[in-house]
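Before any comments, here is the structure.
The other protein chains are all here in position, but one chain of the complex has been omitted.
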Amino acid sequence: MKKELTRQQYLDLYYYMRLNRAVEDTMVKLFRQNKIVGGLYSSLGQEAISVGTAYALEKKDWLAPMIRNIGALLVKGVPPRDVFMQHMAKYDSPTKGKDGTSHFGDLEKLHIVSPISMLGDLIPVMTGVAMAGRYLGQNIVTMTWIGDGGSSTGVFHEGLNFAATQKAPFVLILENNLWAYSTPVKRQVPLENLADRAKAYGISSYIVDGNDVVAVYSTAREAVERARAGEGPILIEAKSFRRLGHAQHDPAEYVPKEMRAYWEGRDPIALYEKFLMGERLLDTKGKKDVDEKIETLLAAEREFAENSPMPPPEFAETGVYCTGDECHKIRPKWERPISEVTPPKSSVKPVWTVEGFGSGKSAASTAIHFGDTKAALETETSDTDATTKTNGSKRAAKSPAKNSAKAGAASRATRKVKR
Amino acid sequence: MKKELTRQQYLDLYYYMRLNRAVEDTMVKLFRQNKIVGGLYSSLGQEAISVGTAYALEKKDWLAPMIRNIGALLVKGVPPRDVFMQHMAKYDSPTKGKDGTSHFGDLEKLHIVSPISMLGDLIPVMTGVAMAGRYLGQNIVTMTWIGDGGSSTGVFHEGLNFAATQKAPFVLILENNLWAYSTPVKRQVPLENLADRAKAYGISSYIVDGNDVVAVYSTAREAVERARAGEGPILIEAKSFRRLGHAQHDPAEYVPKEMRAYWEGRDPIALYEKFLMGERLLDTKGKKDVDEKIETLLAAEREFAENSPMPPPEFAETGVYCTGDECHKIRPKWERPISEVTPPKSSVKPVWTVEGFGSGKSAASTAIHFGDTKAALETETSDTDATTKTNGSKRAAKSPAKNSAKAGAASRATRKVKR
Amino acid sequence: MAEANGTQITFLEAIRQAMFEEMERDPAVVLLGEDVGVYGGAFKTSEGLLERFGWERVIDTPISESAIIGAACGMSYAGLRPIAELQFIDFIVCAFNQITNFVAKGHYLWNAPAPMVMRGPSGGGVHGGPFHSANPEMYFVHTPGLKVIYPSTPYDAKGLLKAAVRDNNPVLFFEHKFLYRRIRGEVPAEDYTVPIGKATVRREGQHLTIISYAAMMHTSLEAADALAKEGIEAEVIDLRTLLPLDEETILQSVRKTNRCLVVHEDTKTGGIAGEIAAILCEKAFGDLDGPLMRVTALDTPVPYAPPLEEYFLPNAKKVFDAAKELARY
Partner (left out) sequence: MAEANGTQITFLEAIRQAMFEEMERDPAVVLLGEDVGVYGGAFKTSEGLLERFGWERVIDTPISESAIIGAACGMSYAGLRPIAELQFIDFIVCAFNQITNFVAKGHYLWNAPAPMVMRGPSGGGVHGGPFHSANPEMYFVHTPGLKVIYPSTPYDAKGLLKAAVRDNNPVLFFEHKFLYRRIRGEVPAEDYTVPIGKATVRREGQHLTIISYAAMMHTSLEAADALAKEGIEAEVIDLRTLLPLDEETILQSVRKTNRCLVVHEDTKTGGIAGEIAAILCEKAFGDLDGPLMRVTALDTPVPYAPPLEEYFLPNAKKVFDAAKELARY
């Protein structure tokens, strides 16, 4: 860990990691008291990732958490009580009991998009937010997370590829914790470094030690700024380990003991504390202050959460549809002149230009696919020559390297990429 | 083009490319006579890909064509009449008029899986065939094709990733013809070489000039043999150009004229003819023989096809379900002793072994996700300590490079892959 | 319907105009999909849009339906009103998870409105075969949180598409491709919308009610004309919106005619006729003088060959026959 942040930043990272863990510890207690509805997931040992990446965002930026990103929510400004109440399905929770865990969002103030359980779905969604933000002139970056296992979903591919073609200001954190539920990463992804997924989209990627919060933060910060500068989406693989089971019900005995022991020895909070102490950024007193601050805060937050009522049954019936302006006034926040995107300024010539070959024509209103068969009927019906001839073109091939879009540029021999 | 095949192989490749083109020319005529139902797609200028790749397969191998792979079907042994009749929706066609174009298959004899229109879907399907073939001891390879545009579908990713984790004997030909309907490849895939898609799965890939049939064949042959030998799936990018519109209705004026002209000058049949003549593998007489052979063949095939009746209307009602053994006797063709895959020989210890860390335990019958809440209820309900402590692990980190699965192996600093 | 003072346009043109005018009216409206820009869409429904509104607002996407729908949803969260085109509606199933889980549930679960339209060419009768002829409406009618529109006239297509763009909810808008260039109709010169969730009576009658929508609307009207020649006056209802369903208009008509025939091009089992049957059973049980009847497509994929597809699809003759039988009760 290299010293490069301000003292406050160092201490913020520490505080949020501690808070992240304390919030989750509290939830384990609540779970054992049977106060949590449904499953409880843990990010134990992965706090540096959630905290370090989210801390790289600005207030105006958007994020969408996955189940193990409570830390990111806390950094973004979500109060612990909201997290508790979500898990307890309370009426004062952000979703008022309709959904649980980290499945909640806030479009207006915090700019958080709620995840759903289906892994990968957030990737195109956050790409869309990023594209909209750019269109509206907001200069924002969007961020979400995906697991090693989740990187095999089709929507991961579609989303990241689309983001890449659009150069969307979007940062994706691939949280490689070596397991997807009970299955080791090697059975899911035939790669040593999952950052290589980025190579399929021609985008930049980083690999970072996910247990080193300063490295995570610095990497994320750089990625966020590059994305903001218009370099397109960026993938960061943060390597770490899932210390507990998939959720509370899972003892995860399928994980070799030695593996768990190894990673317990690399606890990100312990490592960071050691670093902070060594750099004299933290002392015993400072640590005690944090202990107390968090304890006091969480006691209050937990109390509030526990005292919140369950939603009234009939509430189940409400809210499937937005009923209009009185329900939601939808107004995009323009931060550029609308004239830039409206005619006549928006007008363009609708043609493709291909490097080295000039432009095509704009497509005329021609026959359409099925829909009407007239076009076909109107053409000749005699058995004349087809348009194409066996040896139709006699012209010699042009110089083969005129442009990379041509096969000439592809080596005539085969290229072998053996790995 | 290098001389390395037998004379017969050279001439086969020539014949099939010519036949491919002639079959499609005939269909353009039929289309103009309004005898084709629905759309007509063309592989003009891409014949070397279909023919060269399919020619690399053995009789027992399986393939599944896409719309522009009529050539592959011909090589695999499909008579031209079947292709004509499919397009004319005739009752004697392989699907008896229920589907058109290249949407037909033959599980029993030719080992062809029918495509559907949804791009990419064949990739996991042919992975499954490959896995089944291996399981049954058949030593087969499976092959299918995908376009530059189709490589952005989610199922491309899921299928190829799964094939890679399974090391399935599967060869995927990525036919990069620079356009997907009206959209240039640059707008669809932010890569110079689409073969780089393979890097996301850690599999081998090749790039080949798709207008050079010998190069295509040699590459495919090598890939097929490597896949058969157990090296896992292989991706081949064949670079070419779609000379006509997306289908007959599309004049493709969005394509720059110069680009089309350039590629017309690289006609794969013309190039190959020149090569064959130069190598004295073909002379004017030989060419004339092929002309005549194809003309005679197609005249007969076309006549047969045209004379085939339309299906009777009530046929629409039949065949949604297999009605049992009298409809289909499903018997896998075992080419290995069944004892190898049945107990006791099949029995294994159900544990994961992680390199450098030994094995986990086999999962005991524990609590399940939701399903019953008993497990939770039975645990203590007092507010005791959670399992995890802030600074739970005091053990020093082990030597960081013990194993690559550990974050220690990931450089602590960030790795930047800028492209 | 106040269709006066307008011009005769095709169904296709009505859709194009709706998009054009909405984009003109509101810069929050953007269009994304495969080949929608330079090409103007596989069916030319977006012709001229790129030229006028530029690359930022008319977006040619990769072949990635889940990304198209997902990104549109994200855009809608940021306050835009995206229109996502499916090149053929058949490909909507490639984004099924995004639509049914992400898009449909957001408002209920976390109070996030997703003002977006998902539209594309649907339906058979043009020999598109089993993968280019889908009528997937029931998958979405069965998904709370979505609205589902399936118009039959240029007037409704334009007015409903505009209403869909202005709606704060995710709306599926199906365009029967058989109608694209075959059906013409008048549309007003001035801006108008057609309310979502309202059926309309296309033809009044007292002997039985025929309920239909989209292409089958025209088939039903054709049958009604033939029935009239035999003295049977059918009331013909065009549902227009399938979710939410306009129960009132249905019940009102059936209470008058006491007989109901539902005609849809969708396959039979699990089609919307069942839902209508259940509603009538619950709310107009005493009013029915005869069985509720269904004329629908066969329970098969859509076959390719013209004779097969014709046999598969409902037609005016089948509607006529069923109606005559029903009128006997």
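Labels A, B and C are assigned to the chains in the order they are written; within every chain, residues are numbered from 1.
Here is the rule we go by: contacts are C-beta pairs under 8 Å (C-beta built on N, C-alpha and C of every residue); 3 or more make two chains touch, one makes a residue touch a chain.
Source: prediction; values computed, not measured.
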{"item": "In the full complex, displayed partners of the excluded chain", "value": "A, B, C"}
{"item": "Among C:Gln17, C:Ser64, C:Gln87 or C:Thr100, residue touching the chain not depicted", "value": "C:Thr100"}
{"item": "Given C:Val36, C:Ala214, C:Leu227 or C:Leu292, the one touching the chain that is not displayed", "value": "C:Leu292"}
{"item": "Chain not shown: contacting residue from B:Ala261, B:Ala299 or B:Val341", "value": "B:Val341"}
{"item": "Option touching the unshown chain, where B:Arg32, B:Arg81, B:Lys98 or B:Arg260 are the choices", "value": "B:Lys98"}
{"item": "On chain A, residues whose C-beta touches the chain left out of the figure", "value": "37-38, 89-91, 95, 97-101, 103, 116-119, 149-150, 152-155, 180-183, 187-189, 254, 310-317, 319-320"}
{"item": "Touching residues on chain B - with respect to the absent chain", "value": "94-95, 98-99, 103-105, 107, 113-114, 116-118, 121, 123-133, 135-136, 142, 154-155, 157-159, 161-162, 165-166, 319-325, 327-328, 330-333, 338, 341-343, 345-352, 360, 362-363, 365-366, 368-374"}
{"item": "Residues of chain C in contact with the chain not shown", "value": "90-91, 93-94, 96-97, 100-101, 104-105, 108-109, 130-131, 138-139, 141-142, 144-145, 243, 245, 267, 269-278, 280-283, 285, 288, 290-294, 299-301"}
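The definition used in the following text is that only the chains that are shown with their structure count from here on.
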{"item": "Approximate Å spacing (C-alpha centroids) for the pair chain B, chain C", "value": "36"}
{"item": "Chain B residues counted as touching two or more neighbouring chains", "value": "38, 152-155, 182, 187-189, 254"}
{"item": "Interface hub residues of chain C, defined as touching at least two other chains", "value": "38-39, 42, 62, 64, 66-67, 127-128, 132"}
